[in-house]
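Submitted below is the structure of interest, expressed as structure tokens.
Of the protein chains in this complex, all but one are displayed in their positions.
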Amino acid sequence: MKKLWALFFFFWPLVALIVCWIAPDRGWWFPSEAKSPLGSRIDDLFYLILVIVTVVFIGTQFALGYVLWKGATKEEGSEAYFSHGSHSLELIWTVVPAFVLVFIALYQMDVWAEFRVKSYYPEETLKDGPMMEVKARQFEWRIRYPEPGKDLQNQPQPGDLYTVNEMHVPTGKPVKFNLRTDDVQHAFFAPQLRVKQDAVAGLIIPVWFMIEEAGDYDLVCAELCGWGHYKMRATIVAEPEEKVAEYIEQLQADQNYDGVAADEDDE
Amino acid sequence: MFLKNRHFSIVTCGLLLAVVAGCSGSDLPDSFKARFVYSDRTEGLMKEAQNGVEDLPGVKELLDERFGDPQHLLAWSQLPVDFGGLSGTVAETPAGDVVKDLKLNLSDSFTLEEGQTAVAQFVTGEAAPAVVIITGWDAEKSEAILASAMETAPAQGDLVVIGAGERLQTGRSLYMQHCSHCHGTSGDGNGPTAEYLYPRPRDYRHGVFKFTSTKPQSKVSRDDLTRVLRNGVAGTYMPSFVPMLNDEQLYDVVEYVRFLSMRGEFERKLAGELSADYSQDAVDARKADGESYKDIVSELKDFLAEDMADSLEFVSDDLATSWTEADTDDALITPNSPRVPDSPESRRLGRELYLSKAINCADCHGVAGNGNGPQTTIYEKNPVTQELYSEPGLHDVWDNLNQPRNLTYGIYRGGRRPIDLYRRIYAGIKGSRMPSFKNLKDDEIWHIVNYVLSIPFEPEPGHAPLPAGDVATASNN
Partner (left out) sequence: MATITPAIESHSDGHSHDHDHHEIGFVSKYIFSTDHKMIGIQFLVTTLVMLMAGGALALAVRWQLAFPWESMPVIGKLLFSGEGGQISPEFYTMLFTMHASVMIFLVIIPILAGAFGNFLIPLQIGADDMAFPVLNMLSYWFMWPAIVCFGASFFVGGATAGPAAGWTSYPLLSALVESAPGSGSAQTFWLLGLTFVGVSSMMGSVNYMTTIINMRAPGMTLFRMPLTIWSMFITAILQAFALPVLTAAGFMLLTDRILGTCFFIPSGIIVNNAPETVGGGQPLLWQHLFWFYSHPAVYIMLLPAMGMVSDMLACMSRKPVFGYKPMVYSMAAIAGLGFIVWGHHMFTSGMNPALGMTFMTSTMMIALPSAIKTFNWIGTIWGGNVRFNTVMLNCAGFVAMFIVGGLSGIFMAAVPVDIYFHDTYFIVAHFHYVLFGSTLFGVFAAITFWFPKMFGRTMNETVGKWHFVLTFVGFNGTFFPMHLLGIAGMPRRYANPYLHPYLEHLLPMNQFITFSAILMGFAQFLLLGNFLYSMFCGKKVGRNPWGANGLEWSAPSPPGHGNFDVPPVCYRGPYEYSSPEAKALGQDFILQTTPPPEMPESTPEPASA
């Protein structure tokens, strides 16, 4: 029975490892590989940490199983090993993890800096103003583009163009936008892009990302914002720059539609 | 089954189709055992009017046998609702005693994948209302193979519907997931979340929707409902449902909302026919005047036996006509002339109209457009009960306090396109105190539109000249 218990503690980490091993094939993994360069670096970091953590997991769980097994197989009546610890062992298992942890901490600083620290942003995003304003509200994403040829202002302007739950961005170049909220706190979460940023009442937060591949990407809310939190689904449409320009033009025409113009259809 | 021939006679030009719950190919959860509630007006009738006298049905039964309950929706073909399903007739009377396959004339092409089944229901003829399961379909011979032999053989020309009400069912499932917690299972705008929302979610049962593109007296069109689902209603808790729902699903939800609206309207009108004489209050008054309860009941019985059929026909015809009309081009408001180009002059004219005695927007929306005109401080009378409302301000037909829009926010619930504002002014906001101004000239409406659109950006409404840049912007439009 004792041995069975020791094996129990060997058995479950094994199951955990197998589940993790088969997870990517079964779809229990990232929704897709990262679709933005910064996202790929986040993934790389994840896999690096995953390797380190897996080694430690196997090591410690095996050690736990091993000492339990030794305890279980100890002869009846034999004495326990009397020891208050080992100074050198303590030293080893303090210094080694400390080294690894400091390494992880330092290794990832630049990814973080590039994501959030303005002076590390890609040049293009510093040169141009934000492309649009994404305003979260209970329970949708309202997007405001400046009138073509104008810069985005923090206050709405007469020529501004509005859409809801659909964000068109050009591919192949960094896109910067202002993230705001109309009411409570929300978070801009684009899982395929690995971008997440809270939208905080009273703050205008610049966010940037870059998409290489044209396509539709999900945008969801990741900060509890009320009962409709789960409903805040939107699409980020990445397409070539000309197409975005066309889209904006169409948006402008739609928004100025007066019901008479012959070439428009009224939905 | 859900069909009772006894009452079929009442339904003159229609027929009832039972929608069998849970049989569609939809993989949405179908297991809600929800229920429709009756309106206060119905519940306010005397018991006999609600539940019927002897074998004559009351309002509740008349309603239920046409609309069913959420688990067993009924498709009343009198209604202009796209219930879904493929209709057709039996092509030839099957030979032999055991009917295991059937030649059909269908209105559209039909396919059935290997291993799938479809449900068909006979609507007319001897076999009705039998339900059969089709296990195979021979497209060339247009012949259906049935899962089991039929008890009663159908005859040539019998109406049959395959997958009846599939669309309504999908709409119902989606509605229960996305809409019901605010708008309520019955579409009464009284779901569990509703009481915390301001403005209250729409109660469909009046058959009235506020933001439409249709003429002042017209119902809401399918396009209008779809647009609201697409764009949400800015400034309220009604969110956009795109991309959550695709076009097909939006259509299904819209059909279900229309179904609920018609159900509510049908109930409302039917109960309205009776409420003058047979509401609990009326009965109490009549008793006080010396009539005996027995006499009232027997009078009600006579009414149900003799006049109810006419009332039903009238109500259902009215429903069918008005809801059908809403989707026609005739109902759509289309300006005769294009928008007057936005200019300081146009805005000034708009401002003058806004303040003019005849139109007097400022009476509600306020001189500066803040939505705080003098009307918002007056106590209104409830048109039904003739009692004063408890809070000052304007009330809509749902008895909710309605703040006139604060035009300085730049939030337009019915849409921000010029045409949306035009239609708002032309048709008013249905059910609310915003009236129709359809007698204004096109240009006048456009001036007001231009002015209203400029309000959020002008520091001194109508007075301060616009910054040069903005004027240039405006003329680009």
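Here the chain labels run A and B in written order, and each chain numbers its own residues starting at 1.
Everything below uses one rule, namely that a residue touches a chain if its C-beta (ideal position, glycine included) is under 8 Å from a C-beta of that chain, and two chains touch if they have at least 3 such contacts.
The shown structure was predicted, so the numbers you read here are calculated from the model rather than taken from an experiment.
One chain is not depicted; across the entire complex it touches A, B. Within the set B:Gly235, B:Gly272 or B:Pro344, the residue that contacts the chain not displayed is B:Gly235.
Only one of B:Tyr198, B:Tyr293, B:Phe314 or B:Tyr379 touches the chain withheld from this view, namely B:Tyr198.
By the touch criterion stated above, the residues of chain A touching the omitted chain are 1-2, 5-6, 8-9, 12-13, 15-16, 19-20, 23, 27-32, 39, 41-42, 45-46, 49-50, 52-53, 56-57, 60-61, 63-64, 67-68, 70-72, 74, 78-86, 89-90, 93-94, 97-98, 101-102, 104-105, 108-109, 111-113, 115-117, 138, 182-185, 187, 189, 191-192, 194-203, 205, 218, 220-231, 233.
The missing chain lies against chain B, touching residues 29, 31-35, 37, 70, 176-177, 180-181, 184-185, 191-193, 195-199, 235-237, 244, 403.
Definition applied: only the chains that are shown with their structure count from here on.
Look at where the CA atoms of chain A average out and do the same for chain B: the two points lie 42 Å apart.
Remark: chain B residues 178, 181, 193, 213, 223, 226-227, 231-232, 234, 237, 239-240, 242-244, 332-335, 337-339, 410, 416-419, 422-423, 446, 453-454, 456-457, 470, 473-474, 476-477 touch chain A in the complex. Chain A contributes residues 138-140, 142, 147, 150, 156-159, 162, 164-166, 227-228, 231-235, 254-261, 266-267 to its touches with chain B in the complex.
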